[in-house]
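For this depiction, one protein chain was excluded, whereas all remaining protein chains were kept in their positions.
The block that comes next holds chain A.
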Amino acid sequence: MAAIDISSVGKIYTGGVRAVSDINLDIKDGEFIVLVGPSGCGKSTLLRMVAGLEAISEGTVKIGDRVVNEVEPADRDIAMVFQNYALYPHMTVRQNLEYGLKNRKTPRAEIDARVNEAARMLEITQYLDRKPRALSGGQRQRVAMGRAIVRKPAAFLFDEPLSNLDAKLRVSMRGEIKRLQRRLGTTSIYVTHDQLEAMTLADRLVVLSGGQIEQVGSPLDVYHTPASTFVASFIGSPAMNLMKAELQGDKLAIGPSLISLNGYAPTSGAVTVGLRAEDLRVVSGDEGMPFTVEYVEELGSQRLAHGVVGDQAVTIALSGEAEITDGMRITIDPSKLHFFDAETGKRLDARAPAKAVAAVAEPVG
């Protein structure tokens, strides 16, 4: 077990393509870090640099007290779980688990003890003598995890390990990975493009975009105070509504409506304002913003109404039995508004006072 220290790490491929730049990340011993971002954001490259499968072009990676830039993957004391499992097809499950230990000249008795323990932990004992092809996807993924566990490494690296599983299995395996990591207390880095996986697994989330860190923080921090419009739109489902708006002194103009901020505005002029679907409420009368429903998604416990305010798309989350009518009006508690710079998309870190009164509709000039 060890801390991992990534400082000013960058990756430039031959040909000058820059995949990752200036990543600084301090991972504490035993922490579960999830790297999340759209495809091509450099998250896998970063993980592979920590694993040693990709050369580090700039900066240093430390595992424990040791700089590992030039260390072979096998000597970095890490174990990796791959998306396609990468089990050795011609070996039985037991041989798969043993292979890494045998190569390290671990004594036979020790190997057996560790393999049996890992198999018991993952409930794959009855499959130990089968070949991987006789196993289902979920079982193969357990074997892949077993191969990592028996090594007792300083860190686990997961490269989208659940992407090849069906939705139901993914949820249960997610829980299992989390439980296992808690129990073993091994530092873990987990790469995924699935924001739900990221939210549920992480101690800390690292949101990447274009090879750079957008935000690092606990899942709830990232959810409640996204650092940029990118993070806001990436984390959370349904995605946060981002609308062009204008701050006019104490009031916020969104499309045809004005929202009174009661005494506080982070700046003035054009901003991008973010509204979580579940923070929007339907109001009666002629308060709030006029909302025209285009279609409704039924999720059972929730209904998602997709529509427009003015000419901007908005999604609101309503309770399962809420009524949806034409000519609805919606509003939001101003304390739940997120403001972003209209140009850079960065968060304008200020909030309207919590006491601010709900929006009042006034026609704009």
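Following the convention adopted for this analysis, contacts are C-beta pairs under 8 Å (C-beta built on N, C-alpha and C of every residue); 3 or more make two chains touch, one makes a residue touch a chain; residues count from 1.
Basically, contacts and distances are computed from a predicted model.
**Student:** Among "Sulfate adenylyltransferase subunit 2", "Aminomethyltransferase", "sn-glycerol-3-phosphate transport system permease protein UgpE" or "MBOAT family protein", find the name that the UniProt record gives to the complex chain excluded from display.
**Tutor:** "sn-glycerol-3-phosphate transport system permease protein UgpE"
**Student:** One chain is left out of this view; which of A:His90, A:Arg120 or A:Arg179 touches it in the full complex?
**Tutor:** Counting the whole complex, the residue in contact with the absent chain is A:His90.
**Student:** Consider the whole complex, including the chain that is not shown, and state which of A:Ile27, A:Ala51 or A:Ala305 touches that chain.
**Tutor:** The missing chain is touched by A:Ala51.
**Student:** Could you tell which one of A:Ile23, A:Met80, A:Val93 or A:Ile189 touches the chain left off the display?
**Tutor:** A:Met80
**Student:** By the contact definition given up top, give the residues of chain A that touch the hidden chain.
**Tutor:** 51-53, 72-75, 78-80, 82-84, 86-91, 99-100, 103-104, 133, 147
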